[in-house]
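Structure record follows, encoded as structure tokens.
== chain A ==
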Amino acid sequence: MSAGAAHGAGGVARAASALFAADLRRELRTGEALVPMLMFAMIVLVVAGVTFNLPEMGPDDRRRLAPGILWTAIAFAMLVGQARALLVDRDEERWQGLLLSPLDRTALFAVKWLEGLLLGLAVELLLVPLTVVFFDLPPGLHWGQLALALLLGTGGLAALGTLLGSLTTSLGRGEAMLSILVLPVASPILIAGSMTTAKLLAGGTLADASPWPAVLLATLGLNLALGALLFESVLVE
Partner candidate 1 sequence: MSTGAGVALEFRSTGRRFGAVVALADATLTVGAGEALLILGPNGAGKSTLLRLAAGLTRPTSGQVLVDGIDLRGTRAGRARAAIGFLGHRSFLYEHLTAKENLELYAHLYGVAGDTGALAERWLAKIGMARVAQRTVRGFSRGMMQRLALARALQHEPRLVLLDEPTTGLDPEGRARLDALLDEQRARGATLAMISHRAEAALPRADRVLVLNRGRIAALGPAAERDAAGWTALVAAAGTAPGAAA
Partner candidate 2 sequence: MSTTMMFWGYAAGFALIALFVGRLVAKNASLARRIDALQR
């Protein structure tokens, strides 16, 4: 009942969507986060293909390897993209302007999280088909369920990336520091994501992958809650 206070109920949404639109416009004009993310994700796939010697591999081995490589590519691309996006916010000293405004800090976190999530999903739109092609996976998958699993896992990564990314950028350090802080904490997401994806790539369903989809959901909820609660502490001195 206190949220936003200065805004009416619709006012918070209007302010948040104005911020979202401004960030989107910036991204469309510069491509500063998405372009390096796409490049990075593709490079991870190619490097994996070369180092694991994919052409020599049988279909079973390829299928076993694919989920891990997919999630490695997702995780690192997210780190690169969020570090970029949040670093620009810092360089232009915009955090302060946003904190100054009456916009509720939880709403601020929500907007930045949503942006991270959408960046991740945009990368996956390219990355998943590419993985299927590179790893020569059978196309008969539950695509909708795969999309849901990716959404949950990417959402959890985006929540950690938003909270800890705003922290590393306030230190003036970029991707390396963010990786060090995010990846260990994100290990449940990476385990659950790979396990779920493995089942789905083998033609199974989310139910077959139990309990991993539940872990994805739980980590998403936990990290969103932590982000919303701690975001102000990271940003306000």
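For anyone wondering why these and not others, all candidates are chains of the complex that A comes from, given by their letters.
One rule holds in what follows: a contact is a pair of C-beta atoms (placed from the backbone, for glycine too) under 8 Å apart; a residue touches a chain by one contact, two chains touch by 3 or more; residues count from 1.
Keep in mind it's a predicted model, so treat the numbers as computed, not measured.
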{"item": "Chain A in this complex - touching candidate among 1 or 2", "value": "1"}
{"item": "Parts of chain A lying in touch with candidate 1, wherever the complex brings them together", "value": "2-8, 11, 14-15, 18-19, 22, 25-26, 29-30, 92-94, 96-104, 236-237"}
